[in-house]
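Missing here: one protein chain of the complex. Every other protein chain is in place.
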Amino acid sequence: MADRKKYLKKTVKPVEIKAGANVEDLVRRMGDTAFQGRNLSTAVDIWEEMLKTRTTIFFGLAGAMVPAGMREVLVFLLKNRYIDCLVSTGANLFHDIHETLGRYHWQGSHQMSDTDLKDVGIDRIYDVFAVEEEFNIADRYIYEFAERLEARPYTTREFLSLMGKDLSKKGKAEGIVTAAYKAGVPIYCPAVADSSIGISLALKNGPDHLIFDLIGDVKETAELAARAKATGVIYVGGGTPKNFIQQTEVTATLQCKDVEGHKYAIQVTADAPHWGGLSGCTFEEAQSWGKIAKKSSHTTVNSDATIALPMIVTALATRMKKYKRALPNMDLKSSNKVSKRIWE
Amino acid sequence: MADRKKYLKKTVKPVEIKAGANVEDLVRRMGDTAFQGRNLSTAVDIWEEMLKTRTTIFFGLAGAMVPAGMREVLVFLLKNRYIDCLVSTGANLFHDIHETLGRYHWQGSHQMSDTDLKDVGIDRIYDVFAVEEEFNIADRYIYEFAERLEARPYTTREFLSLMGKDLSKKGKAEGIVTAAYKAGVPIYCPAVADSSIGISLALKNGPDHLIFDLIGDVKETAELAARAKATGVIYVGGGTPKNFIQQTEVTATLQCKDVEGHKYAIQVTADAPHWGGLSGCTFEEAQSWGKIAKKSSHTTVNSDATIALPMIVTALATRMKKYKRALPNMDLKSSNKVSKRIWE
Amino acid sequence: MADRKKYLKKTVKPVEIKAGANVEDLVRRMGDTAFQGRNLSTAVDIWEEMLKTRTTIFFGLAGAMVPAGMREVLVFLLKNRYIDCLVSTGANLFHDIHETLGRYHWQGSHQMSDTDLKDVGIDRIYDVFAVEEEFNIADRYIYEFAERLEARPYTTREFLSLMGKDLSKKGKAEGIVTAAYKAGVPIYCPAVADSSIGISLALKNGPDHLIFDLIGDVKETAELAARAKATGVIYVGGGTPKNFIQQTEVTATLQCKDVEGHKYAIQVTADAPHWGGLSGCTFEEAQSWGKIAKKSSHTTVNSDATIALPMIVTALATRMKKYKRALPNMDLKSSNKVSKRIWE
Partner (left out) sequence: MADRKKYLKKTVKPVEIKAGANVEDLVRRMGDTAFQGRNLSTAVDIWEEMLKTRTTIFFGLAGAMVPAGMREVLVFLLKNRYIDCLVSTGANLFHDIHETLGRYHWQGSHQMSDTDLKDVGIDRIYDVFAVEEEFNIADRYIYEFAERLEARPYTTREFLSLMGKDLSKKGKAEGIVTAAYKAGVPIYCPAVADSSIGISLALKNGPDHLIFDLIGDVKETAELAARAKATGVIYVGGGTPKNFIQQTEVTATLQCKDVEGHKYAIQVTADAPHWGGLSGCTFEEAQSWGKIAKKSSHTTVNSDATIALPMIVTALATRMKKYKRALPNMDLKSSNKVSKRIWE
């Protein structure tokens, strides 16, 4: 049957076990298998392609990744500029600040009595524990940091950059916020008030609390996407970081800018498309919206990020020893210039 | 074995099939079964208990629930004051505005070619279609509505309330934003910029775009929680709405107010705890944080909300014909008064 | 844009809440929504279509559905011949026998100490409890029933039919095995030894324990499928029941019989396709194999069956009051005649 041949290009090659194998080698060979193992391998290939071309790489971080021990992975990505723009939930940034201030998350269990934990002042995040009182140290730091700022609206990017500068002096360890500051990587936090950062700022008496300029964030990220030669996106979890990065292409389109959708896309998710939410939706669905380019390289890795992310980044780091990346322009001065709207 | 008896109080009663059975009857009998069917039945019982006591009920709405046909369920909940405060993703509100302006979502399929859909200007949300150009009508409405506002920061609650008033005159159909306005139910949208609402506002040229006062939202919701005789929470999906409502108890605690955690809690979710995220976490975990009271009634219904929500609310409506609810005080004037912080 | 119209045939109609609404009415209106709510509604339509045409209906039952209170739903389906052939896990049949012998499952909790439960002789099935000693009564019944059978191989169908006859006399309540016997509905249990049925039979000393003729089961089910005017399949969960029914079309094809794949198909599942297993796979995938017909009506309802199944069957029962079904021929005498193999 002649027609059949076009479907039969490459056989599945059963993955061999090699004692002592390195991660990059194993991940590469997973590319010859199937299901999520193959997708994980493809994710490394796509990210590598982003790094080899002059692609602006957006990274969306959701889920309790810092408590789960992914902080150093992010620091690595920032320091080595494997990513150019970070969009995060507030919680991950708060937990990062907590650790940067010298405190810890603890290995716990998801099978403890939570009312007992409450009694001793321990907050549980699945199988991770944190000491409530120690969180208050970070709360207070954020509150007092904001007190020192002049009274005007701040984009979350500017707020976090200033905090990165401040923490670089005060902090006891390198973290996400400090490493991003040093590397010149902007961090956005579209739901900043929906976290202990927001809570800390809400402890201020009277109406003159800190004001975030969220629409400024939208404009800036659209500008970064619109000016890029090409954009790539990497999502760990869904939530606001994924949607916020996805919508840069929609915003730029409505601003009559010449964009075609993100060209490279990776997501590591435990969600599924059939619930209809944005967190679990496919990149194909995103193509209908123009968020992902019609011609694009993309893959979804259905996996807990605590497994997939260290593997992917270790494999990538192994490969990237050979390359030097050309960095995209991340300057943010022109972002308030919207010349035109789609209905005009 | 004497000890065994304490575990064996009620038998599972196999649910009988009755032609013509009404929803309330079936849901009640599901309470004698197990797994998620029993949880769904328990959810109705807990919500009924909230309505019978003077409980302030917070409702978190995530997922593409308006495109999926859940808009009238929300309108019903608002009109009949089965809920007192709504926290939503921006997308659900945008899609609501779109329908209020007389446009539609369409029954589609998740198995279409998304590049073909792109070519004809259709955006896909799993098995729902929407016409991109029609979305632009809502974009423009939001843009022009904001142009008419005086230049000052707005909490999302105030912004959405003003929009509810405006749409009540202009709109072609009753929707979530308008019904909430009429019922005096505040709507909060902690990630408002992360949606087409944010995109629309970002189409404004120059730096004088609309500024949201997110920290004001945090203060207000903490105030609503702190003053309530008791609070109840209902989550459809997770995301920012769940976290934002959960954190009211943490904020109030840090403000040295006398709170004990939400007393009633229901979540309808397709997520699971073992990924460690806030969206899928158990109410037990939330007890360690003090977000949920140590003594509380709570249940998690693992189900697509498009199945569970209409069932739960229909059953509830059937039961509530007999009751008249005493409404909690939702006045919002005093929310900027934070007298004390936990470290003082 | 002219091309767009073909995609826009029916709008999503938001489901209204009606106090006192009956299940059939709500389910029908869910058909105008989206996501799994719509699929659930479609499932009722497809099953109704099976009942209106002379379709042989196979039903696959996996998951702990009897402990979870779904036994009477099955009894209803059997008594009223909404299904023509049942394929089940052994556990569901064992739990059915346990209840038919007058014992119970109990409403428990998934948050008990399992080592405490062990100490008092209680077996847990998520939030259901059962008394270990009482299970032994069913174990003994099965053992002694088998002792009374003449020594020869039995298909699981024959074994379960004889047991249905026996239990109809001895049992204290109507159950699945007895109702199937009375209704002339064959039950198959392809993994019969992988359950307490198998355990009970393994308590026999020496080599002369009962022998099952599994290949006879394969032949019979292929025969039932091959002779049918059309076949429909309904799967609650996946596992061996789903695969065993799916493979009837493959077997019949290899026997050079004229089959085209199942014409109607419904599955209620909590699994997902992206893990690659048969339990979660789509009916589209099954079309590549010829298990599902190229022209077929099919839907997947992603839901816990304890919610979806009572709703679907109640809605169906409400509709079917008007119809009288023409029953397919379920006679099983000719099933050992395989005239030809595909390689001949």
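Details
Note that the chains are named A, B and C in the order they appear, and that numbering of residues resets to 1 at the start of each chain.
In this section, a residue touches a chain if its C-beta (ideal position, glycine included) is under 8 Å from a C-beta of that chain, and two chains touch if they have at least 3 such contacts.
If you're wondering where the values come from, they're calculated on a predicted model, not measured in any experiment.
Residue-wise, the contact with the chain that is not shown comes from C:216, picked out of C:171, C:216, C:310 or C:328.
Interface note: of C:39, C:55 or C:251, the residue touching the hidden chain in the full complex is C:251. Listed residues C:57, C:125 or C:160: the one in touch with the omitted chain is C:125. Shown as candidates are C:64, C:101 or C:183; the residue that touches the absent chain is C:64.
Think of the hidden chain as still there; on subunit A it touches residues 1, 3-4, 7-24, 26, 30, 32-38, 40, 67-73, 76, 99, 104-108, 111-112, 117, 119-122, 125-129, 131, 270, 284, 302-304, 306-308, 310-311, 313-314, 317-318, 320-321. Along subunit C, the points of touch with the absent chain fall at residues 62-64, 67-68, 91, 110, 114-115, 117-118, 122-128, 132, 136, 139-140, 143, 153, 190-196, 198-207, 209-219, 222, 237, 239-240, 243-244, 247, 250-251, 254-255, 270-279, 281, 284-290, 294, 304, 306, 336-339, 341-343. In the full complex, subunit B touches the omitted chain through residues 34-36, 272, 274-276, 300, 302.
Here is the rule we use: only the chains that are shown with their structure count from here on.
Our note on geometry: subunit A versus subunit B, Cα centroid distance of 26 Å, whole angstroms. Chain centres here are Cα averages; for subunit B and subunit C they lie 36 Å apart. In terms of their C-alpha centroids, the spacing between subunit A and subunit C amounts to 44 Å.
Residues of subunit B in contact with two or more other chains: 67-68, 117, 122, 125-128, 270, 284, 304, 306.
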